[in-house]
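Questions regarding the structure given below will be posed in turn.
In this view, the complex is presented without one of its protein chains, the others remaining in place.
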Amino acid sequence: MRERPGPAPYILLAPFLLIFAVFIVYPLIRSLGLATERSFGPGTSDFVGIKNFRLLLIDPLFWKAARNTLVFTLGSVFIQLPLALLLALALNRPTLRGRSFYRLIFFSPQLVGLVFSGMIASLMFEKRTGLINKTLHGIFGFSLDYPWLQVHIMPMLIITALWMYVGFNMVYFLAALQNVDRSLTEAAMIDGASKAQRFFHVTLPAIRPVGAFVVLLSIIGSVQLFELPFIIFSQTPYGGAGPDNGALTLVMYLYREAFETGDLGYASALGWIIAVFLFLAGLGQLVITRGEKA
Amino acid sequence: MSAARNATKSTLTHAPLLAAAAITLIPIAWMLCAAVKSGEDFKWLFLPRGDGFLGIAWDHLTFSNFTRLFGEAHMGSAILNSFFVSSVSAVVATLACAAGGFALARYRFRGRGPITVLVLGALIIPPPLLLAPTYELLYHLSLLDTFTGLLLPGIAPAFGVFLFRQATIQSVPRELLEAARIDGCGELRAFFVIVLPLLRPMIGAFMLITFLMWWNNFISPQVILQDPQKFPLAVAISQLKGVYYQDYGLQMAATVVSVAPVMILFLLLQKEFIAGLTAGAVKG
Partner (left out) sequence: MRHYSLGVWIVVAIAVLSSVGVAVRGGHKAEGLTMWTFARPHAAMYRPIVDAWNENHDPGVDLQLLSLAAVEHRMLAGFYAGVETADLIEVERSIAGRAFTGPLEAVGFTDLTDRMREEGLIDRINPPSFGPWTSRGHIFGIPHDVHPVLLGYRTDLIEAAGIDVTLIETWDDFKRVMRPLIVDADGDGDVDRYPLAYWPTDLDKDELLILQAGGALFDADGRATIDTATNAAILAELVSWCVGPDRIACEAPDFTQSGNDLKRQGYAACYFFPDWMCDVWNKELPELSGKLRLMPLPAWEPGGLRTSVWGGTMLAIPKTAKDFDACWEFAKHLYLSDELARTLYRVGDIITPITEHWDDPVFDEPDPYFGGQAKGRLYIQMAPHIPARSSSPYNRRAIERVSDAGMRLLEYAKSGEVYDPGALQPKALELLHDAQAEVERQMARTAVFREGDSSKTSQDNPGGDG
C-alpha cells in the first residue's frame, strides 16, 4: 500500500465523489429536511419536527406494509436462496453435460426485464383463464377461482420473484462452488466422510462468505421490493396496492405517499425508517459473519 | 462405477434440472407464442389449435405484431436511444467505478475509511426516496428532458465501486504496482495499462449488469425525459399500452425485440460475468 501517493487516488475517485455528493448526498439531505415537514399537497408545507415519525408508528397501513415486506423477505431468503444453492450444487457436478445450457435457461428471466415479467405474471395468475390455475385445475382439480391476485398476493409475489431471481443467485453460488478447493473435498472423501458430512463440513463453510453476501443483497433487494407488485397490479382492474392493500410494501407505500398523495414529508420519514432498518440488518450481518470467523 | 449406475445417476440429476428448466421456460415460451398470435387467438394458451402439423393452426400465426410495432412512430429511434443510454452508461460507469474501486483498495490516503463506509452505506438507500429531490435538482440544473440529466446521476454507482474494490483486492497484486512505479510508470498510466487489464472479468460482468439495468430501466426515464423522440424502448413500449385497453400481442412482440440484444450480450459476456461475480462476493 502506497503511503504518500499524491493526488492520484483523489483523481481516480473524483467522478464517483462528485456524482455521489451531488446526486445522493444532496437529495438525501433534502429528503431529511422534508421528513420534518407536513405537506399540504403541492407546494406548501409546515415544519412539524418528528411528528411524521410518530404518526407512522401508529399507522396501521405502515404496519401492514412492514408485515408484507417481512413475509416477502423471509420467502426470498428461506425459499429462494436454498433453491438457488440446490440448483448450483446440481450444476456444479464436473461430469454434468449441458451446464452452460442450463445456466442460460435459469438466468434468462433476468433478461426479460421487470416490466414484462410483471405483465406476464399478471396474466399467468389470473382466475379462470390464467395458466397456473388452469394447470392446477387440470392436474389436481384445484379451484379455477383460486384468488392469487386478490387474496394470496404475497405467495404470488414470492413465486414470481423466485422465477425472476433464482437464476441470478444460482450464478453467485455456482461461482463460489467453483472456487472451493477441490483437494479439501477429496481429502474428506478419502477420510470416509459421507456426502452430507462433506457438504456441511467442507463445502458450506467454504462458500460462507459468498453466502453471507448473497443473503445481504437478497435482504436489501427484498426490503426495497416495489416495482414488481407495482407493475403487476397496474395491470389488474383493482390497481394500486391490490385488494385490501395486499401488495403494499414499504417502498410502495413510500411511493404512493410521495407521488399519489403528495405528502413528501411522510414519504421521506418512511424512507428514512427503511434506510435505518437496512443499516441495522447490514450491521447485524457483519457482526454475525465476523463473529463466526473469530 | 458401472455404466448402468452412471446412467441412473445422470438421469437423477437431469430429471429435476430439466423439470426446473421447463418451468422456467414456460412463461418465456408463452411470450414467444403471444408475439405471433392475433387478438382472437389469445384464447389459446400457447399456439392456436387447428388441423395443421402437430395439431396447430400454423396459418393463424402472424408477424403482424412485429410489423405494427415497427410501423409505430419512434420505434426505430427508441431502439437507438436504448442502445445509446445503456452502452454509454455501461462504458462510463465501468471506468468511473473501476477507478474508484481501485483507489479505495490500493491506496492509503486521507478520507479512505469514511469513503469506504459511504460506498457501503449507499446500498441501503431506497431509490424512490431520492426521486422527488432529484427531479427538483435536475430542474434547477436545467437538465430535465436531456440525456445528460438521465445518465449523470447513474454514471458512478456506489455498488460498482464496491464491486471493483473487491475485484482489485483479489486480482491486482501489490508487487506488480510497485514494480511499475520503480520503472517510472505514472499512477494514472498504471491504472490504465496495468490495473484495467487485470480487472477484465469484473469489467465484463459490470458492463453486462449496467447495460441490463439501463436497458430495462423504466421509472427514471419516464420521469426525466419528456420528448418522445428521446424515449428508450421500455418507455416507448409502455406508451403502446392504451389507457382503456391492452394490446398484448404488440407488447409481447416488443418484449421479444427488447430481449434479443441483451440475450446476445449475455452469451458473449457469460464467462466474465461469472468470474466477476465470484470476485465481488469474496471477502465481503
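For clarity, chains are labelled A and B in written order, and residue numbers in each chain start from 1.
Here is the rule we go by: a contact is a pair of C-beta atoms (placed from the backbone, for glycine too) under 8 Å apart; a residue touches a chain by one contact, two chains touch by 3 or more.
Everything quoted here is computed from the prediction, not taken from an experiment.
Set against the missing chain, the residues B:A22, B:V117, B:L188 or B:L268 yield one that touches it, B:L268.
Screening B:L12, B:A29 or B:L80 for touch with the missing chain picks out B:L80.
Of the listed residues B:T116, B:S171 or B:Q222, the one in contact with the hidden chain in the full complex is B:Q222. Contact between chain B and the absent chain runs through residues 39-40, 42-43, 77, 80-81, 83-84, 87-88, 90-91, 132, 135-136, 139, 144, 147, 197, 200, 203-204, 207-208, 211, 222-223, 226-229, 235, 238-239, 241-246, 248, 265, 268-269, 271-272.
Where chain A meets the missing chain, the touching residues are 38-44, 55, 59-61, 122-123, 126-130, 144-145, 150, 234-240, 243-245, 259-264, 266.
One rule holds for everything that comes next: only the chains that are shown with their structure count from here on.
In terms of their C-alpha centroids, the spacing between chain A and chain B amounts to 16 Å.
Residues 10, 13, 16-17, 20-21, 23-28, 30-31, 45, 96-97, 99-100, 102-104, 106-109, 112, 115, 118, 120-134, 136-137, 152-153, 155-156, 158, 161, 174, 177, 187-188, 191, 212, 215-216, 218-219, 234, 237-238, 246, 248, 251, 255, 258-259, 262-263, 266-267, 270, 273-275, 277-278, 280-284 of chain B touch chain A in their complex.
Every residue of chain A that touches chain B in the complex is listed here, in rising order: 1-3, 5-6, 8-13, 15-20, 22-24, 26-28, 30-31, 34, 87, 90-91, 93, 95-97, 100, 102-117, 119-121, 123-124, 131, 134, 163, 167, 171-172, 174-176, 178-179, 209-210, 212-214, 216, 220, 224, 226-227, 235, 250-251, 254-255, 258-259, 264, 267-268, 271-272, 274-275, 278-279, 282, 289.
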